[in-house]
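Worksheet for the structure shown next.
Complex shown without one protein chain; remaining protein chains in place.
Right after this comes chain A.
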């Protein structure tokens, strides 16, 4: 065995000699997640002169008809170019890609993820990039679809979908750097918005959504035992808040009035939580003492507390009737009563227990 061949085997431990006649070698080449079996004959080792090569992936042979190593005169260079050819080949559905353009793109991506301090994952087909673990913005993610020309289109992201005017917050396409840069700027811009919501999550009893995500720009909290407040915050101007009250008709009117009379006391230097305390002249909002399901008041229709991530929130206008119901259970009940008005109508039925009216403010709960 020649010294050259020995050195090659040391540098490429995946390869072994099948036969020393014409230097017949076999071995594996790993490209991204794919493993290729390479067998070659190199009579003039280490030169590629008179070389023959066969590539197998599993049981199928990969055609090398389009593989034209340009610079390779040595076997080691040949294998390096072969690896790049195969990498481009794995993205076979994307004919526009070349090894060089992919390399450039990957390089760009690596720089970006270093700049943004986030984690990037590319799928096998090279069609989707997932960016996660943004440093300082935990829980956020951005999935991009990559076109043949390496244009990025937002597929999924962790920001709220619409602003308070119903406009799409973030759905742009363009160069990778542009799209990711804009996402990053929004994250920074929204930091007050997220911190306001975080305080509410920490210091209030949030009853909806039960599973809070970075996409939610609202919270429904307990103001009293029966009255809920729905707070919607505009991510772009987090001190602009829309507040709605949900609960028995008279109590809702009372809290609506207090809110309207004191809204002028809003101080934009304070966060939303503290402003709301000022408005209602409270030290704190009622907090749930325990998370034990058994202790909770269950829905008087299905007899359970947590139903598909919702808790029973609806109670009627009768102060002596203390039963509560899930939105879904009441909806189902009203839908079985053909002569009664539908749930969506302004007056939508009565308490299944005491027959007292249910406040129309609950209609908002349906929109969730």
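Operating definition for what follows: contacts are C-beta pairs under 8 Å (C-beta built on N, C-alpha and C of every residue); 3 or more make two chains touch, one makes a residue touch a chain; residues count from 1.
Note that in this section contacts and distances are computed from a predicted model.
Note on the omitted subunit: UniProt lists it as "N-terminal E2 ubiquitin-conjugating enzyme", one of the names in "NOP2 nucleolar protein", "Rab5 GDP/GTP exchange factor", "N-terminal E2 ubiquitin-conjugating enzyme" or "ETFB lysine methyltransferase". Residue in contact with the omitted chain (choice from A:25, A:55, A:102 or A:329): A:329.
Residue A:304 is the one among A:17, A:106 or A:304 that touches the chain not shown.
For chain A, the residues touching the chain absent from view are 300-304, 323, 329, 332-333, 336, 351-353.
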